[in-house]
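One structure, as structure tokens, below. Some questions next.
A single protein chain has been omitted from the complex, and every remaining protein chain is retained in its original position.
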Amino acid sequence: MSVLEVKNLTHTYSGNTPFVNDAVSGVSFTANKGEIIGIIGHTGSGKSTLVQHLNGLLKPTSGEVFIDGENIWDNPKEIRKIRSKVGLVFQYPEYQLFEETVFADIAFGPKNMGLSGEELKQRVLETCKIIGVKDEYLEKSPFDLSGGEKRRVAIAGVMAMRPEVIVFDEPTAGLDPKGRENVSEIINEYRLATGATVIIISHSMEDMALIADRLIVMNKGKLEMFDTVENVFKNGDRLRAIGLNVPIVTRVFYELKAAGIPVPDDVFTVSRAVEVLKQIKAGGGNA
Amino acid sequence: MDSIISVKDVTYEYKDEETTVAAVKALSLEIERGSFTVILGHNGSGKSTLAKMLNGLNKPTSGDIFVDGINTKDEENEIEVKRKVGMVFQNPDNQIIASIVEEDVAFGPENLGVPPKEIKKRVDDALRAVDMLEFKESTPHRLSGGQKQRIAIAGIIAMQPECLVLDEPTAMLDPKGRAEIIETLIRLNKEKGITVVLITHYMEEAQNADRVLVMNDGEIIADDKPKVIFSDVERLKRVGLDVPQTAELLYNLKKNGFNVDTHALSIKEAANEIIKALHSEE
Partner (left out) sequence: MLRDITFGQYYESHSLIHKTDPRVKIVLLFLLIIFIFLAQNGFALGFAAASVLIIMLITKIPFKLYLKNMKAILPVLIFTAVLNLFYGESGRVLVSFWKLQITTDGVSRAIFMAVRITLLIFISSALTYTTTPNDLTDAIERLLSPLKFVGLKNAVHTLAMMMTIALRFIPTLIEEAEKIMNAQKARGADLENGKLTERVKALIPILIPLLISSVRRAYELAEAMECRCYNGGEGRTRMKQMHMAGRDFIVLGASLVICGGIITLNILL
């Protein structure tokens, strides 16, 4: 069932600034309940502009965005309500922390939605439980936490609004491997607990192969491809033509194929690669 | 070994009211002139603290660091140490001082009192070295992250340093920007003979290094060629690091009884190992 539908979305920035902005033109896609959609594309391909339309931060020049079948701009005065249906976690979200305590900062979003008292408290505590913000942190200042923990709290601040669709703009940027792994876990835990739809902008093809169901490929403001991970990564040539690539393990398999080894062309993760090679080794041929 | 930097039994402690935390513990290290060294480690492993001591920005709590024979604690030579060991940081926005590219690159030589004519030449040379000469008169604000970071590198190169220390210069960049920086560093190292010390947590960036150091909890726990470092997947994962996908693939194949050499790193080498292993079965 589709939760989010984007129809022929176009956004052009007003032309009277000397600055270059990434515009978007004629983009359409739908997102189903509970699925993970990855968005890949170069810096300046329009990814960030696209996602800012999903919660109404930007208004399309033409085209529509539907949440649960409703056009989000039907009632422009109520656009703030859309922000709790579609959560948007910006790049380096820890820079938006401002409250005195972790609790108060996580409560900011739900409070803006109109929650108060016991309900607000429950909401914050529940969110912390889902994604593992420790109780002892709640009364600490968010500025005393480590970089990775700050990001966890900032993400919790958006999740506490219980969005049905949650969008992340490069959620792991600037983190070390452990931090990256933690953020991926948080996202998955939220999805499992709430059944939300997740949309992630990422530069890592390896990560996308591991977590995404479908991929949106953006190029120069246009939707280049929108398909399953398998079908997108099978098109290695097309990705390379726009300066992107397939996961490293897939490139190893290109070499194997070129050497005449009968490997399938849908190997995008290490675990699948090991399975395939084990079969070849055992069977001496077909996978 | 001809060392450009010698770190001798250095400890660095952060003190606040109650506690003292040692970020670097009794560490000794020699950086060979002209080499390309990568330092890996998770956040809080002490690698940034170490980096900031290499040019005297931070002074060791105990122990000494020598740059080309000069002790970084020697106040008379403070400027000279900073000139010899240039530092580039994570956020390019916060190291660009001027609003025009060439004026920013000129900042270092101006501080050193280099004559104007010579500065002009150095600025052009430095911008050419990072392949940014055509942006000489541009505003840094309008450039991409990778371009800005190359401007920051040019600003250091214009001081004619012996050694370049970069503290996670690619952490905030996209893959294209990251590739630009790594290419630039390899070129500076090969063509200009500048010693490079690169701190990163992108494992792929360590593949081209002469030497990889792994830091954990203020100590160096591994020091070897990249191939050797990445073949020990379990050790790296234990200290919160990752390995390139090729290394992970070979490691997993080996665990599953494939006769592969886990020292292969490039895509081609990895593929050849697998092909060899499959053929040896027949």
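All chains are identified by letter, namely A and B, in their written order; residue positions are counted from 1 within each chain.
Simple rule for what comes next: a residue touches a chain if its C-beta (ideal position, glycine included) is under 8 Å from a C-beta of that chain, and two chains touch if they have at least 3 such contacts.
As the structure is a prediction and not an experimental result, all values here were calculated from the model.
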Candidates A:Asn8, A:Gln96, A:Ser116 or A:Asn231 - the one touching the absent chain: A:Gln96
Sole contact to the chain not displayed, among A:Gly87, A:Pro171, A:Gly221 or A:Pro247: A:Gly87
Residue in contact with the excluded chain [from B:Ala23, B:Val38, B:Val67 or B:Val123]: B:Val123
Which of A:Val24, A:Met161 or A:Ala212 contacts the chain that the document leaves out: A:Met161
Chain A residues touching the omitted chain (full complex): 16-19, 52, 55, 57, 80, 83-84, 87-90, 93, 95-98, 108-109, 112-113, 143, 157-158, 161
Missing-chain contacts mapped onto chain B: 52, 55, 57, 79, 82-83, 86-87, 89, 91, 93-100, 102-103, 106-116, 119-120, 123, 137-139, 141, 152, 155-156, 159
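Methods note: only the chains that are shown with their structure count from here on.
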Residues on chain A engaged by chain B in the complex (per definition of touch): 19-20, 42-44, 146-148, 173-179, 203, 206, 243, 247-249, 251-252, 255-256, 259, 261, 270-271, 273-274, 277-278, 280-281, 284
Complex interface listing, chain B residues touching chain A: 42-44, 90, 142, 144-145, 171-172, 174-177, 201, 203, 240-242, 244-246, 248-249, 252-253, 256, 258, 267-268, 270-272, 274-275, 278, 281-282
